[in-house]
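What you see is the complex with one protein chain gone and the rest in place.
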Amino acid sequence: MRARNNVTGKTAQRNFFEDFSPGQVLRHATPRTLTTGDQALYTALTGSRFALHSSDVFARALGLPQAPLDDFLVFHIVFGKTVPDISLNAVANLGYASCVFGVPVYPGDTLSAASTVIGLKENSSRETGVVTVRSTGVNQNGETVLDYIRWVMVKKRDPGAPAPTPVMPDLPDSVAVENIAVPKGLDVSAYDSGLAGSEHLWDDFEAGERIDHMDAMTIEEAEHQMATRLYQNTARVHFDLLAAKAGRFGKRIVYGGHIISLARALSFNGLANAFRIAAINGGRHAAPSFAGDTIAAWSQVLEKIVLPGREDLGALRLRSVALKNQPGAGFPLAGTDGKSDPAVVLDLDYTVLMPRR
Amino acid sequence: MRARNNVTGKTAQRNFFEDFSPGQVLRHATPRTLTTGDQALYTALTGSRFALHSSDVFARALGLPQAPLDDFLVFHIVFGKTVPDISLNAVANLGYASCVFGVPVYPGDTLSAASTVIGLKENSSRETGVVTVRSTGVNQNGETVLDYIRWVMVKKRDPGAPAPTPVMPDLPDSVAVENIAVPKGLDVSAYDSGLAGSEHLWDDFEAGERIDHMDAMTIEEAEHQMATRLYQNTARVHFDLLAAKAGRFGKRIVYGGHIISLARALSFNGLANAFRIAAINGGRHAAPSFAGDTIAAWSQVLEKIVLPGREDLGALRLRSVALKNQPGAGFPLAGTDGKSDPAVVLDLDYTVLMPRR
Partner (left out) sequence: MRARNNVTGKTAQRNFFEDFSPGQVLRHATPRTLTTGDQALYTALTGSRFALHSSDVFARALGLPQAPLDDFLVFHIVFGKTVPDISLNAVANLGYASCVFGVPVYPGDTLSAASTVIGLKENSSRETGVVTVRSTGVNQNGETVLDYIRWVMVKKRDPGAPAPTPVMPDLPDSVAVENIAVPKGLDVSAYDSGLAGSEHLWDDFEAGERIDHMDAMTIEEAEHQMATRLYQNTARVHFDLLAAKAGRFGKRIVYGGHIISLARALSFNGLANAFRIAAINGGRHAAPSFAGDTIAAWSQVLEKIVLPGREDLGALRLRSVALKNQPGAGFPLAGTDGKSDPAVVLDLDYTVLMPRR
């Protein structure tokens, strides 16, 4: 492990594995007011075109005050705040669980975030350990906009430091239906599927069904860097070519969240009516992506979920798989050796809301 | 013609030539609220710097409520909506006619669009046909912001499908002066040409006069991709390097509208007082542009137009020619063989408003 001298101590080295303790609360820096400028950039960087996030008029017809910001933009903003405290010294972002999207975020809302350490386990190498945190993003009224668990492999400052008593959090397989939040006031009786871009509503999908989203996008360095800076995510691997040249890949790594956003935008072609992300049940960045990679995606309906008390609206549990440099046709997933197909870069299990007939 | 399997039928293949019929109306998806974020991106991506679109104070001095969005930003937003329904399976965008800019668009306005098929003609190859549509963009009050005709060469799904009875629309050479819309309330008596950046007003231009705009801009992949995604234009040729490698050029093609915007921005140097695009009379993308190309432009005054009832304001019909990898000096247009000079990428015939002395 290379240590850089911080001569004066003013520069933050941030937390290593031994700096975390069970129950510890970390209040993250840089509260952020989100604006229509952020949404415009998100659209330009990802190609998002879901009607609800594109049009105030469409949003008002559904009972909301104006177009809410894209759900994954909110995710990345909250995630970005956690990076300096949780994962600046991480080797790998291992997974997500129990991610619930709360109240929608509108232009002018200010988000801040905090995390609680809920799991700690040193690895057998003694060089790293797994830290599990529950992170919560709230708006200026204290309402939760996002709540999720993630676990990361973090370097130890000193491999010789004693191992903590392992704490293993209980991680549910998926977000329970009673935890899915339908935005207050949402009424899809006036939902216009023509304007939304697809006639396929909740009733038309079947569990097991697979959809090739067909479109694909090639990533440029400037794009992923701009996106990641927009989220004020400071992980060095995304920005510093000089350091990256000495590293494992010899180049900058694309923020995994950018791949999530591209997969979501590509999914419009087939899932245009999946107007709201309700939850992330789990997710895995199967391989890193780099500038020059072309990202395609396919999805599978894992489950059709009836929402208690709602006849206008259902939920779909989806698996979206993002691929690099390979089309989605054929739905590649596992390689011949049983491991992930090497083209798979993302395997995301999440839940969306969709109008019913 | 290569067909990709859409296993579940959820992914839209969109319209092929035989899916169009005369009089057919297509209502396009994704209504869009435009914001100051979109304008900021447009400025950053194109270099636009016309005072009316840059300053609320300047706009108010001319009787408008605030700075309207750039006219070509509005054009690209409306155009982008038509792409999935009209030109996703197009081989070429052949031309524009009768394009009139209606009421100005302000931040907060929501645009939607529809198209009517007004022409259909199969090509002799039987593999493609020409589809002509009239597309209209409206704001949230139902006011027309843009109305134009374009024709595209679209692939047939099945070359053996029967040819429709040819319908040939009547296309005027130019937008008639009585169809030119002057924004309501516009009063240029307080127009400040010093702030606008040039002392050359309508009276100072002569028909036939040519202007080398001198500046030039080199296009990057990230720039044209971001611009095209901002417009929610989903044509695959602009984004998917993997597919492009198997195609005719082996690389991504820059959206032709991005070249229009660059030519317009470059024209500031000489035409800074052309504060409003009133019409596009015709236009041709003479050759494709690619990342790495340096775009320059020159313009010629085709006609000086007196606007009935206005002594403060006149119109100029202009031809702007955009070039790749060649300066505008010398006004390149036709090559030695009588065809377009190979450097010409755009030949646009349009009408602008400009204050009179």
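In this document, chain identifiers A and B correspond to the written order of the chains, with residue numbering beginning at 1 in each.
Just so we're on the same page, a residue touches a chain if its C-beta (ideal position, glycine included) is under 8 Å from a C-beta of that chain, and two chains touch if they have at least 3 such contacts.
Since we're looking at a predicted model, the values are computed, not measured.
Checked against the hidden chain, the listed residues A:D70, A:E122, A:E220 or A:D293 yield one contact partner: A:E220. Within chain A, the residues in touch with the undisplayed chain are 4-8, 10-12, 27, 29-33, 35-38, 40-41, 84, 107-108, 110, 112, 140, 220-223, 225-227, 229-230, 232, 234, 236, 239-243, 252. For chain B, the list of residues touching the undisplayed chain reads 35-41, 43-47, 49-51, 54-58, 67, 194-198, 200, 204-205, 209-218, 220-223, 226, 269-272, 292, 294, 296, 325-327, 329.
One rule holds in what follows: only the chains that are shown with their structure count from here on.
Overlaying chain A on chain B by C-alpha atoms takes a rotation of 120 degrees, rounded in steps of 5. In whole angstrom, the spacing between the mean C-alpha positions of chain A and chain B is 36.
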